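Data block below; observations after.
Only one protein chain is missing; all other protein chains are in place.
Chain IDs A, B and C follow the sequence of writing; residue 1 opens each chain.
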Amino acid sequence: MPKREIIEGKPVLLVIDIQENDFRDEGVPSAIRTMPGYLDHVSRTRELVDVAHEAGVPIVFVKEVHRPDHVDFGRELDGSEDVHCIETNPATDYAKAMDPRPTDYFIAKRRYSCFFGTDLEILLKGLGADTLVLTCGLTDVCGHYTFVDGHQRDYFCRVVEDCVAGSSLRAHDGALEAMEYLQAGARRSLEETKAAFRAHAGGRPIAAAG
Amino acid sequence: MPKREIIEGKPVLLVIDIQENDFRDEGVPSAIRTMPGYLDHVSRTRELVDVAHEAGVPIVFVKEVHRPDHVDFGRELDGSEDVHCIETNPATDYAKAMDPRPTDYFIAKRRYSCFFGTDLEILLKGLGADTLVLTCGLTDVCGHYTFVDGHQRDYFCRVVEDCVAGSSLRAHDGALEAMEYLQAGARRSLEETKAAFRAHAGGRPIAAAG
Amino acid sequence: MPKREIIEGKPVLLVIDIQENDFRDEGVPSAIRTMPGYLDHVSRTRELVDVAHEAGVPIVFVKEVHRPDHVDFGRELDGSEDVHCIETNPATDYAKAMDPRPTDYFIAKRRYSCFFGTDLEILLKGLGADTLVLTCGLTDVCGHYTFVDGHQRDYFCRVVEDCVAGSSLRAHDGALEAMEYLQAGARRSLEETKAAFRAHAGGRPIAAAG
Partner (left out) sequence: MPKREIIEGKPVLLVIDIQENDFRDEGVPSAIRTMPGYLDHVSRTRELVDVAHEAGVPIVFVKEVHRPDHVDFGRELDGSEDVHCIETNPATDYAKAMDPRPTDYFIAKRRYSCFFGTDLEILLKGLGADTLVLTCGLTDVCGHYTFVDGHQRDYFCRVVEDCVAGSSLRAHDGALEAMEYLQAGARRSLEETKAAFRAHAGGRPIAAAG
């Protein structure tokens, strides 16, 4: 097997489930348990978004949403998560701290994998994407399962491990190891990913900021 | 084979691609060709929506949308259709004439079939749907291909033939015949469908109007 | 829009539902009604298979199959078709008259679209396919709905109209028109398709016959 580069072909950055509720202290216990340092990890995604904006790497912001009558939760309330991400709640929106711009792409999903019941693959085909670079609110749920679905659809998949955080440290570590099992070199640092985005931009015109 | 009723199990009404642009005269040639009487046909859907609202039959409004940079058109511009349904254009929104209400369901799609790249099946499972009743802007495109995908997923599918209109009369007729080929009794009139919705409501509490 | 060639990028030939039962007179009424000249049309596919074999165009043979206990028929018996294609019946196999070879590809399906519940898209990605060339037992069912699903997945789709036959002449014609609506130039003759396969082969080594 040939050694793989951090970016093979054309990259796309996926920013998954980093939503307003991550940045709001509403004085109530969260519906979803997270590991220590959660907010530091996901906040660092902003650095990568900035470089992607500069380098012209397409960004897809994905948010989880559920309808107010709970009709679309499926089995999601049978486990560790309580009611979450009701779409009429402003805290469910894409996190402003990530600087989403009108020229970026936006997808709402109702399950863990960003591919499940969404138009993500339509968009990725339109963009000609080859490599998916993932940052995510929960490493071991939406991050892991989006990676698997991207992998099964033949994309090169990378996870920026400084920018993701799990439901527990143990679950976070286990998910990163599972991704590395699927694709050697999947785990990447924020610094090397930023460098790769910049090098990628060197080969073509830098997109104007939105 | 047992004879099938117009409604088997639990019904859901799908109102497909009846959008504001159908009701606006913008003085420019349409991006999509339609048969004579198009607007009369799709407008009649409102009668069915009213009965569904009264009878507590869930309604899913579906609209076609495309991003302003055309990234998601795929092969849709290789045939008879020109650029259409740009999502930032107010004329792309659900038609107000159909009386969509906050308690109804809404799905945006980027392809012809309402199942393709959308959360429709998630929603239908949540609703416990068994029978899909279709009305549609283009009988032979979004109507036909949504019927086929519903059929392939084991739903009982019905098309209300007074309420749909095609890209031409010939294409409209051909699509209705193709649906009837797949499920005997698929083609239904507005009057018998209204009666079936009312009879269905008789068996359980009438939902309060939204 | 740029004018499209008969073959854009890399072609793959799909031979759909041309099965042994098409070539056997079992003295019983067929489970599925077909148009006059049915066998002449589908038999002509062999010419295209021969050229594809010579020219190194990958061929995917697809057959419809159902389990003997009928568990997977879904709604397929609610319409015009009777029980068909039981997988334990030798007449359900790929038609020998089409000269399928071990180096060709084979996919069994349980619904009309070749994409539905099969690994066709996995295979097409592996082959790097861009253009799907279709021949088919029923123009208006498996042919039409496979075309639509290929179209929705952004493939260039072509139908070889001398080599397909429908459930009736009217349904056959209607389906061909519907395909042409989706992609201008979709309808192609056997002669021009053979010529295109040969020209395509000119650009690269001719594959050894299997």
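FYI, a residue touches a chain if its C-beta (ideal position, glycine included) is under 8 Å from a C-beta of that chain, and two chains touch if they have at least 3 such contacts.
These numbers come from a predicted model, not from an experiment.
Asks: Looking at A:Asp40, A:Asp69 or A:Glu177, which residue reaches the missing chain?
Replies: With A:Asp40, A:Asp69 or A:Glu177 as choices, the missing chain is touched by A:Glu177.
Asks: Quick one: which of C:Tyr38, C:Tyr105 or C:Phe147 touches the chain that's been left out?
Replies: C:Tyr105
Asks: Determine and list the chain A residues touching the chain excluded from the picture.
Replies: Touch set of chain A with respect to the missing chain: 1, 4, 74-75, 77-80, 111-113, 116, 140-141, 144-145, 148, 151-157, 167, 170-171, 174-175, 177-178, 180-184, 186.
Asks: By the contact criterion defined above, which parts of chain C meet the unshown chain? Give residue numbers in ascending order.
Replies: Against the left-out chain, chain C lists 67, 69, 71-74, 103, 105, 109-111, 117-123, 125-127.
FYI, only the chains that are shown with their structure count from here on.
Asks: Among all chains, whose Cα centre is located farthest from the one for chain C?
Replies: A
Asks: Averaged over CA atoms, how far is the centre of chain A from the centre of chain B? Could you give it in whole Å?
Replies: Taking the average C-alpha coordinate of chain A and of chain B, the gap between them is 33 Å.
Asks: Which whole number of Å gives the spacing of the CA centres of chain B and chain C?
Replies: So the centre of chain B lies 29 Å away from the centre of chain C.
Asks: Using the touch definition from the top, which residues of chain C touch two or more other chains?
Replies: Residues 153-154 of chain C each touch two or more of the other chains.
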